[in-house]
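The complex is shown incomplete by one protein chain, all other protein chains being positioned as in the whole.
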Amino acid sequence: MPPELIPIQIAVEPSGNARPLLHEVAELLKRLLETGEPSTIDLSALPLNPADLDWLQTRLGEGEVSCQVQANGESTLDETACRGVWWVTHRNERGSVVAQFIEVAFVPELLKAHPQDIEAGREQLEVLISEL
Amino acid sequence: MTATLERGLHALKEVIDAPIASYFSSCVHCGLCAEACLFYTETGDPRYTPIHKLEPLRRVYEQEYTLLGRLKKGLGLSKPVTDAELDAWQDLVYDSCTMCGRCSLVCPVGNDIVYMVRKLREGMAASGHVPDGIRNATRRTVEIGGPMGLKWPAVANVIRKVEEATGLKVPVDQAGADYLVLLSSMEIVNYPEYIEALAKIFHKAGISFTVASDAFEATNAGIQIGNSDLAKVIVSRIVDAAERLKVKRVLSPECGHAYMAIRWEGPNLIGRPYAFEVVHVLELLDELRGKGMLKMKSKIKDPLILHDPCQIVRRGGVLQAPEPLIQEVAERYIPIADKQKWNWCCGGGGGASAIHTEEAEALRAKAFQVKKRQIESTGVNTMVTFCANCRIVIEEGFDHYQMDTRLLGLTELLAEHLEE
Amino acid sequence: MQGPLIDTLVRQGIGRRTFLKYCATLASMMALPPAAGRAMADALAAARRPSVIWLPFQECTGCTESMTRSHSPTIEGMIFDMISLDYHETLMAAAGQQAEEALHAAMKENSGKYLLIVDGSIPLGIDGAYSCIAGRTNVDLLKEAAAGAAAIVAMGTCAAFGGIPKAKPNPTGAVAVSDIVKDKPIVNVPGCPPIPVVMTGVLAHYLTFGSLPELDDKLRPTAFYGETIHDRCYRRPFYDQGKFAKTFDDEGARKGWCLFELGCKGPVTHNACATTKWNGGTSWPVESGHGCLGCSEPDFWDAGGFYKALSMPADPLKMGAAAAVAGAAAGVAVSFANRGKKRAAQVTHETTTLADLEK
Partner (left out) sequence: MDALELLTWARGPGLNIALGIFVLGVVWRLIEIYSLGRRTDLAPARQHAGASGLHTVLRRSVPPPGMLRSSPVSYIGGFVFHIGLALIVFLFAPHILLIRDLTGLSWPALPSQFIDMVTVVTLVAMVVVLVDRINKPAKRFLSTFGDWFTWAVTFLPVLTGWMAVQHLLLPYTLMLALHILSVELLLVVLPFTKLIHAFTLFGSRWYAGRINAHKGVPV
């Protein structure tokens, strides 16, 4: 029998733990604006059940930017309706969620290219040009 | 033969039974019985906590009738009950316990503490640790016939006076009468009005009665001292007279412990049921009232309060009769806060009033404060009761505290206002 | 020793973003603050590969299987890229004489610096003869290898606590690594088998911070073993509501209720299964409908039966009935003695007269 046919469903009610998190996010946004310092909340380190996460995601809403990074499985970095608040989900190669974060930043860390990588890219480009 | 520790312990071994075992096993030392005991509430001395008064009995129970207690005793680990200890306990078992039974009513685990005190007194009496006053009263009752040493000629004299005062005949040793009337020495000496009242009431109701020349005394000091053998001797006089005279009923006088002795302990002392019925005078009066045979010509205008004697009400079960009777004669009967089975003892029951040591009298006076407060809280200065011993003790209390409260006997009060 | 780790990775086509993501995930799993992920990435990138010697004793190879047969090969694979695995009997190509030479070479070359990983328990019965490699007993090998190790990781319940070989009656006299080695830092990574990410987490921590992670009283990394399965179990709300599956196929089981009554050892088992899950986050025992066996706890094999609920005594009714009979016997015996004593007292009663009142 394929696993999806095993009729185990866990109905879970929101625990109410997500509510204070919104206040936390608001604080972090204020800090971002005042000091420019980005911050991250590790969602799997908090006692949140799937219903809490749903609740949180619905409240924060969907924004304009939606990014995907293919790095050892897909990662999605979506800006929420609150700009500067990013919902970051890391998946492994099988597509299971391995970590979830709320990142409060102008641009999420992962999206930025590392100078050394840029350097490598530039060198590669130069080789490419010289071969033209 | 004399009283010895061995005889005392032997007596305790005889009387310990399942209720005692259950009670001692249940006690959690909550101390609530203290709050129900007037000797504790008025002195604040924790020695007077009722369950503590039973400590020697508890240890005898544990050492004789529990496996662990026997083992401990066998190994020499338990503290034996000694003569010195019983001596030290004498004032707890007699001076500061009137066997009023109020503690038995509050114990949350249901221990009937006064039931146990009665049994402990068997051991105290057999080991000789009894107050002289009660011992002497017992001696007089057994040897002479009554606790005050009253003999028949004196009683006959009082009866003659009663006959003169009322113009009614008081039959003596008359076989076949409905009632054998018992008296207490205190009534004969201090309250002869009671006998007059009875004569009037019987006459009015048309009921035949008699007094027995060899069994006029109702009180039983053997019960108070706690010796069933002597109590049996005393109660047997009444039983013999009643059965010889073939009366239907024996009438217990107002006196509280007399009622306890003849009505509740008697059959158990002689080991068989009676061939007659025992009723308390108030039960008879209430019966007559119910039949419409107790009509009053007038009522007392002054407000009245009632003192319910412990042995008649709480311990004797005459719960319902007193209030309707006093309402017959009182225009304003004021119920007090702790009434009926919750009433507070006068402080001199259970033989305590016979103890005349300085300490005992001082303690009694102190314990009377609860009665004083109870009376004062009502603002009424006429109190009615129906126990000769209560009357004496309360009068003493009034005297001690110089209270101007008036004390009346219920039966006399009724007789006084009886329709001619 | 080769260059920084990141060079190796980049050469294998693993980008910095992948590495950063890996470190963020690892930090999350180790319950480190999110900022530690970045620090870890920086440190690991610059780290040099340490020499690792892996000694197998009385074991079933399940721990190695767990490590290497992971469903996301790159993550755990990366760890093997981070280290120089100089000796591992199961994984190495060499055998016999060559293998032994490799082992001794590695021990000599990296003396005092290598990490020693042990799986399997060590038999002490009949002088350790139950398990020998190249003619030498496990206990000998362990002592020799431990002498030059910087730290020891006891992989799996056998190495950490003795495990199944130590189960009663323990025929081989099996003991744990910590019973033999007393003078080296030891990390226990129990589990039968342990969760792969715990292993990588310990290694990453060692590489990043140059030290072992915080350990509990049983020498387990608190990041993974700090809480019980029960604490983090998604079925915990049902336990709190008193909703329990009574059999494996009843209504409660179908509704995913708590498996406590079916013998789940979650409340007394410290492990991270409930959060990390197994097989790349696919599922874990409780999610698949079976109670926790408590495999990461000492002596789990002898803890009273996998299907026996935790707070249920072995066989009280028989004992109760026997006790009631014994109590009744004692009671009746006392009662006979008591009644005899009381009757004797009553029979010997001497009637009191007035004279007897006097002392």
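As written, the chain order gives the labels A, B and C, with residue 1 at the start of each chain.
Note that a contact is a pair of C-beta atoms (placed from the backbone, for glycine too) under 8 Å apart; a residue touches a chain by one contact, two chains touch by 3 or more.
Note that the coordinates shown come from a computational prediction; the quantities given were computed from them, not determined experimentally.
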Mind giving the shown chains that are in contact with the missing chain? B, C
Option from B:K341, B:H400 or B:H417 whose C-beta touches the chain left out: B:K341
Among B:T82, B:N268 or B:S298, choose the residue that contacts the chain missing from this document, as touch is defined above. B:N268
Which one touches the absent chain: C:V10, C:C60, C:L310 or C:L354? C:L310
Can you list where chain B touches the absent chain? 16-23, 25-32, 34-36, 40, 44, 46-47, 49, 51-52, 65-68, 104-112, 115, 263-268, 271-273, 277, 314-319, 337-338, 341-342
Please identify, in ascending order, the residues of chain C that touch the omitted chain? 228, 230-231, 239-242, 244, 260-261, 267-268, 270, 294, 297-300, 302-304, 309-317, 319-320, 322-324, 326-328, 330-332, 334-335, 338-339, 342
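In this section, only the chains that are shown with their structure count from here on.
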Does excluding chain C break the complex into separate pieces, and if so which chains end up together? A | B
Can you compute the centre-to-centre distance for chain A and chain C, using the mean CA position of each chain? Integer Å is fine. 33
CA centroid of chain B to CA centroid of chain C, Å: 77
Per-residue multi-chain contacts in chain C, two or more chains: none
Contacts with two or more other chains, residues of chain B listed in rising order: none
Chain C-facing residues of chain A, complex: 7-10, 12, 39-42, 44-45, 49, 69, 71-73, 75, 90, 92-94, 96-99, 101, 109-110, 114, 116-117, 120
Within their complex, state which residues of chain C touch chain B. 330, 334, 337-338, 341-342, 345-346, 348-359
Under the definition above, what is the set of chain B residues touching chain C in their complex? 1-3, 7, 10, 13-14, 16, 64-67, 70, 125-126, 128-130, 135, 138-139, 142-143, 225, 227, 229-230
